[in-house]
Structure formats: C-alpha cells, structure tokens
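Only a single protein chain was left out; the remaining protein chains are all shown in position.
A, B and C label the chains in the order they appear, each numbered from 1.
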Amino acid sequence: MCYLVRMGIPVLLFASYADAFGAPQVDVPIAAPCQVRALVDAMRALPGGVRLPSSPLVAVNRTWAASTTTIAVGDEVALIPPVAGG
Amino acid sequence: MCYLVRMGIPVLLFASYADAFGAPQVDVPIAAPCQVRALVDAMRALPGGVRLPSSPLVAVNRTWAASTTTIAVGDEVALIPPVAGG
Amino acid sequence: MRWRSFHQSPVGDALGAPRYAAIVDRPIDVAALIARVSDDGVGAVSVFLGTVRDINDGRAVTGIDYSAYRPMAESEMMAIAGEVCQTTPGLRIAIEHRVGTLAVSEVSVAIATSHARRTPALDAARLVIEALKVRVPIWKNEHYVDGDRAWVDPTGAQGLRI
Partner (left out) sequence: MRWRSFHQSPVGDALGAPRYAAIVDRPIDVAALIARVSDDGVGAVSVFLGTVRDINDGRAVTGIDYSAYRPMAESEMMAIAGEVCQTTPGLRIAIEHRVGTLAVSEVSVAIATSHARRTPALDAARLVIEALKVRVPIWKNEHYVDGDRAWVDPTGAQGLRI
C-alpha cells in the first residue's frame, strides 16, 4: 500500500490566482494550525507566488477570514482574487 | 334632418366623479372660451356637483391644466379624480 | 382654491431615447417588456412590478378594477419616460399599466429600465413608479371580502365629499 502524506495546507485557487500558480489548488508547505498571514507569506515562496498582491483575500471554511484568523487542520482554505460578480 | 346643438362644454368624468354625476360625461352649461375655474364652479351647480372637492384636477386636451387655463371651443376637457395607479 | 401644477415635457422630443408606454387590457408580458429595453450595450436592467395584494389598509381585498383616462394616461407615461431618459444619456424605458378586473397577485403595472450601468437603471425605475403614482390618470376600485367596493384615494384629502 501506498500512502500519500500531504505535507502542508491545501489552498484552493481561482481565476487569476489559479493562472498565477498554474493550478486550481496548491499545497502550501506550512503546518496547521497557523495564522492566515503566515500561510500567505509561505505562498509567496511558491512558483508564481511573487505575483500575489500585498493583501490577498482569504476564506476559511467558506467564510471571509482576517489576517489573524487561525487555520486548523482540515479547514477548507481558499485564496480569493478580486471579485467581479454581477 | 335633425341637429343636436350642444349648449355647453362637454366634460369627461372618471371613477368616483363619474359615480357622483351618474355619467361618464356631462355637458356643463357655460360658454367657451372660459377659464378652468369658471367651468368647475359651473359644475358645482349640476346634480352631484356639491360632492366635488375644493380643487379638483382638470385636464385640457389630455394635459394637466391650471385654474387659469383657458378652455376653447372643441377642447377635450376632463375632470380627474385623485389618481391611484401602480 | 389651490391648484396643483405639473411639469410638462415634450413627448416627441429630439432625444430619440428608446421608450414605450401603453395601457393594456390583458395580462402584462414581463419578458416582452424586458425585451423592449434590451440591447447589446445594456449592462443592467431594472424591473418594477406592482401587484394586487390581499390586504389594503387592514381590509381583505379580493380584486381591483383598474380604469384609466386612456389617451392621457399613455401620453403622461410617455412624458415621464422622456423626462427620466433626459436625466441620464443611454437610458431605455418601457412601461405598461393594465386596466380591467385583476385578481390578487396579478401584475397591474410593469416598468423596465436599462442602461450600460446599474445605478442609472435602478434610479430610473424608482423615478418612473413615483411619478406614475402622482400624475398618471388611472384609478382603482377595490373589491372587499364583505362585498363592499371603494375607490382608492391615496391623497386622502382630495376625494369626493360624502
């Protein structure tokens, strides 16, 4: 048997951010629990991460999160590009 | 041959005013040209006319008229109850 | 004696703004009205519908007879559309008001406005319904559950003397 051990926090990506990272999801090499701001900082080191704006919006469990929000193991995390609905 | 000679100004009536005068139109015994206010005063002497409010709205040729608007021979005159569209 | 005066506007003005107004005696086709203000340059459509409610001023209503001074009602609605179109270039406005006997929940009036941007479209629908309620010669006779009927007088003070 083969176990795939996920070594970080999976982060959902959409629209321009998915384009920047070249994928709809990335595993960010940081251990949960951690704060949102630490996750974002860790993402800047990933390929494409330098293109992130200074304060990207983040959702945790489908709710808008603050920079100080704590991400727990198993949380659904998403990096949200500027929205343009309507 | 028989000619019907109309001896006044025909005035269109609607809704509660048609109810008050018992007809959708009355011939008001006043000679044109005259002012709107004189027409309304003459209407108060007609059966049902005492029920008119102090300042009923009047339209002349399908346009809102002032008390001083002059009614000419052949004008389309209407007495307009409080409107309630929508 | 006090008289109210109303702002008059040219119905056939040179603006050429797409606008439409009609009194109809059949159910209003809302989709068709929306189609009248649609265009490739439109980014926002605002629609207002007036419907017959089952309670008015605390009385149970079973239906409403709407009547109008039809030619003047149509020209006043066109005038309102023209005046509102003049507030912002690019507005399109379509209005239909129904007459006859309407049951509870039926649509009595429909206003569709459109513009490239949402704010002018939203503002226009509101301006039209507010103006329509004060200056278009249309009347309603409410039917109540107890069999009584009454002319609705939103002004309160200007109705018939009893």
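As a working rule, contacts are C-beta pairs under 8 Å (C-beta built on N, C-alpha and C of every residue); 3 or more make two chains touch, one makes a residue touch a chain.
Computed from a predicted structure; not experimentally measured.
Novice: In the full assembly, spell out which visible chains the left-out chain is touching.
Specialist: Output: missing chain touches A, C.
Novice: Which residue among C:27, C:43 or C:89 touches the omitted chain?
Specialist: Only one listed residue reaches the unshown chain, and that is C:43.
Novice: Please identify which residue in C:17, C:34, C:134 or C:150 touches the non-displayed chain.
Specialist: Answering carefully, the residue with contact to the hidden chain is C:34.
Novice: Using the touch rule from the top, list residues of subunit C that touch the missing partner.
Specialist: These residues of subunit C touch the chain that is not shown: 30-31, 34, 38-55, 104-105, 116, 118, 121-122, 125-126, 129.
Novice: Identify the residues of subunit A touching the omitted chain, counting contacts across the whole complex.
Specialist: 12, 14-17, 19-20, 37, 50-57, 59, 62-64, 66-67, 78, 80-86
Basically, only the chains that are shown with their structure count from here on.
Novice: Measuring centre to centre with CA averages, how many angstrom lie between subunit A and subunit C?
Specialist: 51
Novice: How big is the gap, in whole Å, between where the Cα atoms of subunit A centre and where those of subunit B centre?
Specialist: From the centre of subunit A to the centre of subunit B is 75 Å.
Novice: Of all the residues in subunit A, which ones touch at least 2 other chains?
Specialist: In subunit A, nothing touches at least two other chains.
Novice: Can you tell me which residues of subunit C touch two or more of the remaining chains?
Specialist: In subunit C, no residue touches at least two other chains, as defined above.
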